[in-house]
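A single protein chain has been omitted from the complex, and every remaining protein chain is retained in its original position.
Let's turn to subunit A:
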Amino acid sequence: MRSTFVNNFLVVVFIFCSGPVLFAKEASGEPKGPEGTKAEIKEYIEHHLQDSHDFSLASYTDDQGNMVYWGFPLPVILWDNGLKVFSSSKLHHGETVAEVDGNFYALYHSKIYKTDAEGTILYDAEDHPTNTKPLDLSITKNVVMMMVTGLLLLWIFSSMARKYKKSGGVPTGVAKFFEPIVLYIRDDIAIPNIGEKKYGRYMPFLLTVFFFIWFLNMFGLTPLGVNVTGNIAVTTALALIVFLMTNFTGTKDYWKHIFDPLGDGMPWYGKMIIYIILVPIEVLGIFIKPFALLIRLYANMTAGHVVLMSLIGLIFIFKSWVGGPLSFGLSFAISLIEVLVALLQAYIFTMLSALYFGFAAEEHDHDHDHEEPVLEHL
């Protein structure tokens, strides 16, 4: 029993840790530096961290010197004086210009620009493209991964819910694994931070955000080579939802704490002087809290991917019997740590969201503030 568990654990660890090694071969549509140089690896890492318009698993150069891609194209949806929908295969990984309804679009650093028929991209003094960027609502690789994760979560947890109904509350199968986590989020994250009375309405969000981030973090370590939670737009969206939930469910006490933090403890003329400094800080705090959330998740996941891929890149730079195994061992060790970080970052995001919800939901029991110690009980 125990040894099968250990075996399964090792298999899972191996799958996740082999990811970075495999996606070292991932496709890159960018212009390349010379093969096997630091410049190529740097470009490669940058490309990996970005979203992409097609789902490519691997690419290689064949005998004729053409790039061959393994993967499938995704739909590109643009808003450019009307909705333009076409397959990303038209862009050919940035190698060709796509013509749609008389407009021409080209990929440059994973972004779609409007170009002329030759795909010319004009640059300003700082090497930024000056071409117009149409509003890009494409189903990109990251969107696909989010959909896949969403469907996976729906499938796992709705079947878990059905199992509970069937077995009369006894956890069976997958519920045995996930129930302790659900209970941990309820008993050790939600209830201590939000309180027994109000935690219920925040529970669905906390559970969803925890499993969503955790699963996407883990997918980031698989050979699929996605980096969803290391994308600033994704973490911003999550933090924005936390921000809105915090402030729309804020109680009178929450707002009083921001605009009148000292309460009745001081006369109004005393408060005036302090509040000139204090209130702006508190108001700023409303925005800083979710901002810290989004930066933390983004930076941690991105840093993890950069470190891992750099270590893997070292294998190709050293090209020696000493350096190769050494950096392989290092990247293996970092992969193990990343598996932990994947869980840890999901936990931290959930924990801090619960903490902010706790601020929003707090209701002071005003009677307790002035409670005198009862002499008989001392």
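As a convention for this text, a contact is a pair of C-beta atoms (placed from the backbone, for glycine too) under 8 Å apart; a residue touches a chain by one contact, two chains touch by 3 or more; residues count from 1.
Quick note on the criterion: contacts and distances are computed from a predicted model.
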From "Ferredoxin", "Protein translocase subunit SecD", "ATP synthase subunit b" or "ABC transporter permease", the hidden chain's UniProt protein name: "ATP synthase subunit b"
Options A:S56, A:S88 or A:S138, residue touching the unrepresented chain: A:S138
Touch criterion as defined above, residue of A:Y69, A:F86, A:Y105 or A:F212 at the omitted chain: A:F212
Touch criterion as defined above, residue of A:N231, A:T246 or A:S327 at the omitted chain: A:N231
Listed residues A:I241, A:V339 or A:L355, member touching the removed chain: A:I241
Residues from subunit A at the interface with the omitted partner, ascending: 50-51, 77, 128, 135-140, 142-143, 146-147, 150, 153-154, 157-158, 160-162, 164-165, 169-170, 175, 179, 182-183, 186, 200, 203-205, 207-208, 212, 231-234, 236-238, 240-241
